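Missing here: one protein chain of the complex. Every other protein chain is in place.
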Amino acid sequence: MATKVYMDYAATTPVKKEVLDSMIPYYTEKYGNPSSVYSLGRESRKTIDESREKIANILGANPKEIYFTSGGSEADNWAIKAVAMANKDKGNHIITSKIEHHAVLHTCEYLEKHGFEVTYLDVDEYGMVDLEQLKKSITDKTILISIMFANNEIGTIQPIKEIGQIAREKGVYFHTDAVQAVGNVKIDVNELNIDMMSMSAHKIYGPKGIGALYIKKGVKIDPHIHGGAQERKRRAGTENVAGIVGFAKAMELAYENLEEHISKLTKLRDKLINDVKNKIDYVRLNGHPEKRLPGNASFCIEFIEGEALLLNLDMAGIAASSGSACTSGSLDPSHVLMAIGLPHEIAHGSLRLTLGDFTTEKDVDYVVEKLVEIVDRLRQMSPLYEKVKGV
Amino acid sequence: MATKVYMDYAATTPVKKEVLDSMIPYYTEKYGNPSSVYSLGRESRKTIDESREKIANILGANPKEIYFTSGGSEADNWAIKAVAMANKDKGNHIITSKIEHHAVLHTCEYLEKHGFEVTYLDVDEYGMVDLEQLKKSITDKTILISIMFANNEIGTIQPIKEIGQIAREKGVYFHTDAVQAVGNVKIDVNELNIDMMSMSAHKIYGPKGIGALYIKKGVKIDPHIHGGAQERKRRAGTENVAGIVGFAKAMELAYENLEEHISKLTKLRDKLINDVKNKIDYVRLNGHPEKRLPGNASFCIEFIEGEALLLNLDMAGIAASSGSACTSGSLDPSHVLMAIGLPHEIAHGSLRLTLGDFTTEKDVDYVVEKLVEIVDRLRQMSPLYEKVKGV
């Protein structure tokens, strides 16, 4: 069935009209290679510089500290692998958390195979890292702490400033995957003590395939892609000019109306959470009750299985997710839900509804209505539910 | 001045209308994340699969052997670094040539710093590698040969099939940077004995920021970006769906009309070469006289300096290049022109004119007319020309 209600904004977003409009000229008439010296090329270079500046200004960074990448995953890989390589004479220990995105976790696992040691911090039932455990984990050999800004599944927002403060005191670099936080949280990289930060455009109504890594001046890090002199010789490759323009436009739009965006989403999300809790029993909200992304509503609905639920929702025209999109193909329950202490069978019934700028109250009502029906139907055929209800 | 005649198709190309049209829906209504299970996501997945298939079919490859990247530089980096890492127990020796793109050369230099040994093959005056030297360079420790298909500056096309044959006989992997060859040469990866091949869409009227690496089944290579399960777990990151669609469309268009494209460009190029040679003295054509890309005309114009020439051409509305675009910012003469044996001062006067699908005969005439004027003026003020002419 065609999608009627899209509630998976954390997976990706449509490109806003203003964003697409800003991109088109860079495909057609303004196609010059930014490295070329003639006017058509210089124009592209100027556009990239301006885009970089816009993004830097929003984040309180210097334009020279913004490096464009092909997305959030590349930014995560770059930050972690290249800081590890550049600082291995100093130490081989990295600290991260158990609820990171796979782009961080699998990169850390790769480094473990190549002589690095990684501490995966626990999180509490709300998905919060423990600052005391973090402090205790830092050793002489620790070169990097990588903790995500906000979690993509359960929406929990970490105490970034405090983590950065601890890192700075110990002389350890601090990287944060802010792919989900950007566009949803006010971010000043200096105020928050961030050394490196990953971003991705397609989560904030920009195009897929473009993102950035903020690298604070002075951070010792290897280049990521060798070749031409692009991105200050740290990330070679002809620049995705249209993508960069679209990313900058999306950032601008997101931060122009941040307060409004947050208050609108929070209101809709709270309505959704309350309605679901009121109309369905054996439901729990995952993630932190307050310190969460404005558009994130993540539930565990007991006695039903995630895939069956998603398929049913899809048949009702509702696009939703169970855990993160990237792992939808996998059969294992989400590592995030396991980390917050949910037992397997409950983690299996997770449902992530994420709201965005085009979500309406009517959408919320429709989703709740359909969800009640579907959950009811699935539970009727669940032997687990039968036992609980004693039917 | 606004660009009147674009003659730098080797640097980048405008996106063709059909290509852009094919991309737009994936920004607007078909924005689903390909990893999502609902219909909007499945549609994106299907589109990616179809695009992969189209590209694979054109190259005689299996769709499972095509891995999308953010462009040619990333593909080069991936192929070389990740084959090196995955096969270092077998050996630490890599063979490449002196005229590779910086994405290959700088990657090799990086590996040299990390315990690998690299042989940089010489080329003859036409930019051709010597197959005998190649054979002799292979040792027990050789794990990879990386030789570009066609050179971006001088247009010379290498004997790829023979190189592949030698590599195969010796049990060494063969990677080729085909960024300039794709869309200009018929390519069957199996016939040509290619194990890995880098491609980039923005050289063939597709968008910037998307490319691919062909990896033959069975090649032992590490993943490039760790994270989600995209690209068969070898290159994580939400797929640039619109970019992939545009890339496939561009490939389709390029190979639908390959013969026509080649014969049209060859004719225009030969006219350009002849006119320049007839009207300007002390000019030499760089690269192979026959085995060259259909759109490439690379000259050395003695007694004048490249940048001054380019600036003057730009003021006449002509977009051209001196050496490769990525190094235009650099003061060193091109490594390619040095490798074919040109002395510094001659290499400094290089001019690359590259023709493409929108080039007309009138364009060629205009460029020749302006070039004659500009060369004359610059030579009038050149103390070197003065000596030769004995003025």
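Going by the order they are written in, the chains are A and B; count residues from 1 in each one.
Following the convention adopted for this analysis, contacts are C-beta pairs under 8 Å (C-beta built on N, C-alpha and C of every residue); 3 or more make two chains touch, one makes a residue touch a chain.
In the analysis below, contacts and distances are computed from a predicted model.
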Omitted chain, identified by the protein name its UniProt record gives, among "Carbon monoxide dehydrogenase subunit G", "Fe-S cluster assembly scaffold protein NifU", "NADH-quinone oxidoreductase subunit K" or "Na(+)/H(+) antiporter subunit C": "Fe-S cluster assembly scaffold protein NifU"
Shown chains touched by the chain that is not drawn here: B
Sole contact to the chain not displayed, among B:249, B:348 or B:370: B:348
Interface residues of subunit B (partner: the chain not displayed): 303-308, 311, 315, 329, 331, 333, 343-345, 348, 380-386
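Just so we're on the same page, only the chains that are shown with their structure count from here on.
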Whole-Å separation of chain centres (CA-atom averages), subunit A against subunit B: 34
Complex contacts: residues of subunit A adjacent to subunit B: 1-3, 6, 8, 11-15, 17, 20, 23-24, 27-29, 31-33, 35-41, 69-74, 76-77, 101-104, 106-107, 109-110, 200, 202, 207-210, 223, 225-230, 236-243, 307, 310-311, 313-314, 318-321, 324-330
